[in-house]
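Below you'll find the structure, written out as structure tokens, and then a few comments.
The complex appears here minus one protein chain, its other protein chains still in place.
On to chain A.
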Amino acid sequence: MSQAPTPLTSRPAGLAAARQAAGRRRWSAATQDRVFAYALVAPALLLILGLVAYPFFYAIYVSFTNRVVGNDGEWIGLGNFRYLAQSAAFSSAIWNTVILVVASDALKLSIGLGLALLVNQRFPARGLFRSFLMLPWAMPAFVAYLTWRVLYQPIGGGLNLILTGTGIYSGIIDWLGQRATAMPAVIAASVWRGFPFWFVSILAALQTIPAELYEAARIDGATAWQRFRHVTFPAIRPVLIVVTLLSSIWTANSFESVWLLTQGGPSDATMIFPVLAYYGMQTQRLGEAAAVSVAMLPVLAILVLVATALMQKDDEA
């Protein structure tokens, strides 16, 4: 690159100008690097903006309008949220969603952790057993839940047949049709479908723990519980945080489990946010449906923040 000659008015001034020019050249190179970096990132950024940010913020905007199918509607402020707050189904949805997420995650953790610890040991046909445990997760959700629906059938359903056949109970239990059993039935099906994710994630974390640590603990006289508490748990903790976060979000947003089993009933015993939003869509009131989804955001945001804080704490430690 050619440069205009610097007039040598005085020696010190000439030096300063030369330094400035050199600085400009260095700054220019850094800028070029930065621009190049931005250019590389830009496609991904645009994709995220288009596919994640735009629909996200648009949904928030729609929740403040009275939009229906065929009409963009008008800004109505908190109108949709006020209507939802009055609705009995909305308060049921809050409570039921919390119960579904907490109970499902607790059970998935227990089963997933237990199986991962078991399968982490050496025994014959271990690989086959591991693959077998992944089956529920590999099965399409609608097939899984429709199968569970058949199992729960009051007449001719698998569960009642077992109870009758073994002589435990000879009456008809309406698993999905009564308040006392409907939500536990949904949770059981949801846990069955979701535990393999926990299992495989925890197993992967377990396999990164050096055997020497256990050996050293044994030499120091640590019991099995102490080895789990002081060696295993700290090692899998970061994975557990991420898995809990993801699983909670997926469960809170899961539609098919409840829809295919109970449609939110009986009464509002299993009504959760996604099903409530779907009812809003069925009535073609898009603003209202968006408001239901947006109402979930604060809870999920808190969950994400807590998980992020825990992960940062782990990193710092």
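Definition applied: a residue touches a chain if its C-beta (ideal position, glycine included) is under 8 Å from a C-beta of that chain, and two chains touch if they have at least 3 such contacts; residues count from 1.
Heads up, the rule we're going with is that contacts and distances are computed from a predicted model.
Taking the options "Extracellular solute-binding protein", "Formate dehydrogenase subunit alpha", "NADH-quinone oxidoreductase subunit NuoF" or "Cytochrome d ubiquinol oxidase subunit I" in turn, only "Extracellular solute-binding protein" matches the UniProt protein name of the chain that is not displayed.
Touching the missing chain, out of A:V119, A:L133 or A:L176, is residue A:L176.
Among A:Y61, A:Y83, A:F228 or A:W250, only A:Y83 touches the chain left out of the display.
Contact with the chain that does not appear here is found for just one residue of A:P43, A:G70 or A:G165, A:G70. Residue-level contact of chain A with the missing chain is found at 66, 68-71, 83, 86-88, 153-156, 172, 174, 176-179, 182, 260-269, 279, 281-286.
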